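So that we are looking at the same thing, I have put the structure below in structure tokens.
The complex appears here minus one protein chain, its other protein chains still in place.
And now, subunit A:
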Amino acid sequence: MLTISTTVRPATDLGFLLHKHPDRVQEFGQSYGTARVFYPEAGEERCTAALMLDVDPVRLVRSRGRSTPDYALGQYVNDRPYAASSLLAVALADVFRTARTGRCDSRPELAAGPIPLEITLPVLPCRGGPEMAHRFFGPLGWTVEAQAVPLDEGFPEWGDSRYVRLSLRGEVRLADALNHLYVLLPVLDDAKHYWIASDEVDKLIRAGESWLAAHPDRSLITRRYLGRRWALARTAFARLAELGDDVEEDLEPPVEEDPAADPGPPADAPPSEEPAGELPAVPAGEPPAAPAGEAPGEREAAPKRPLNVLRREAVLEALAESGAHSVIDLGCGSGQLVGALLDRPEFTKVAGVDVSAQALAIAARRLRLDRMPDRRRERLQLFQGALTYTDDRFAGYDAAVLMEVVEHVDPPRLNALERVVFGAARPGHVIVTTPNAEYNVRYDFLEGMRHPDHRFEWTRAEFQAWAAEVCREYGYHVAFRPVGDDDPELGPPTQMALFGRGSAANAGGGDD
């Protein structure tokens, strides 16, 4: 529900501006229920219009059909019937279509200029909390009052919910006010957008594009939208998450997601204003779209060159020194290293392996697999595999890379990984990178480990002890190299081990 009040005189002119009569209850059928507009107050001094959505969750589900990817438990138990979500935005656009254009034949001057308005949303899903509402609506001329709604009074330890009670006051043109809501509601909404048809989402974002251009947080707004898109193809996984009483997000694969590099909307969509590339620094309070192994602090500590880039370059350099021509990237994530390898013709055979089908789908998209020229495509293999199962497909490469992978494996399963990589696949070279736990004190805001999916983070001594044991067991030799600023006391942020098969005597490369 949302209410819009004005104190313009006569206040009942709001009816003209909204093209809805103050003395009538008007109903608008929606696929999932009914939208109603009525006026709880309509006086000379003050007039309030209410847009109330009657969402029938059962109809909402049934209107989407069982083949949709959102066939998950959350369908019936969801906040759509209560919260001001993207459904409300779509209804608002539908019900107040004319008002949103600013056209009003009976009160043109009133429609053209700012009027005193008060808008109330009792339950607004607002990812990032009240502060985010201030950030989004403040720059648009609103006085914002946002109050967090507690999750459950019976369990005060659970804290606040994702909702805020939002009041906006200001002198704003009504059409602009409606457009602000239309665009920002879905952006603030924490839910995946699949509750409404995907073309609706595209419409929303496109409608907002020109208007967003002037907003100081425009890229954050865009990124928030794009960041949620992948959720579309995740049914099977989501089901397994629920089954284990887990939250799907907690099981998300640690994939380095860079929405700007996404080929984006299909070809018919206009090219984005924002060039692919650098997003502004992640602002405080906003959890970063954390790339694998990338701590919130990692960027701030090394503002010049992100650690993940340094790491990739270090791995590429080590591969070049090893003389390897065929490389398998075990745990390739979204395929950054695979792409870099393909860019160098000396790597004639490149494979990317990940256990996450989602990661592979992102990698395929990033690498533009479907449009890749034959000569490049022939050099590449991309497939699902797990490092705890022996796999003949891992064999036959000069080098294997495990870049920020081992720390995602439970310690009791590490010996299986060792057997699979060093015992069964037995490439000539194995390059392993992993965070250096000692360096973590350098990250100001870091609590615990650098990524929620990390099962451990090793000190240099622990890493080296592990590597030595692997060498003893499987007949490899090893050298270590720092990646990133090598702190004299703490060592580098990332540590890298270069393994070679056989004894160290006949080994080249590697400095230690």
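Quick note on the criterion: a contact is a pair of C-beta atoms (placed from the backbone, for glycine too) under 8 Å apart; a residue touches a chain by one contact, two chains touch by 3 or more; residues count from 1.
Here is the rule we use: contacts and distances are computed from a predicted model.
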I want to check something: the complex is missing a chain, and I'd like its UniProt protein name from "Sortase", "Polynucleotide kinase-phosphatase", "Polyisoprenoid-binding protein" or "Glutamyl-tRNA(Gln) amidotransferase subunit A". "Polynucleotide kinase-phosphatase"
Which residue, A:T7, A:T388 or A:T459, contacts the hidden chain when the whole complex is considered? A:T388
Touching residue (missing chain; options A:R419, A:R460 or A:R501): A:R419
Answer key for A:L18, A:A83 or A:L168 versus the chain not shown reads A:A83
Those residues of subunit A which, in the complete complex, touch the missing chain: 1, 3, 23-25, 36, 38-42, 50, 52, 54, 56-59, 62, 66, 71-74, 76-79, 81-83, 122-123, 125, 149-152, 154-155, 157-158, 161-163, 165, 235-237, 239-240, 242-247, 250-251, 253, 355-357, 384-393, 408, 412-413, 415-416, 418-420, 424, 453
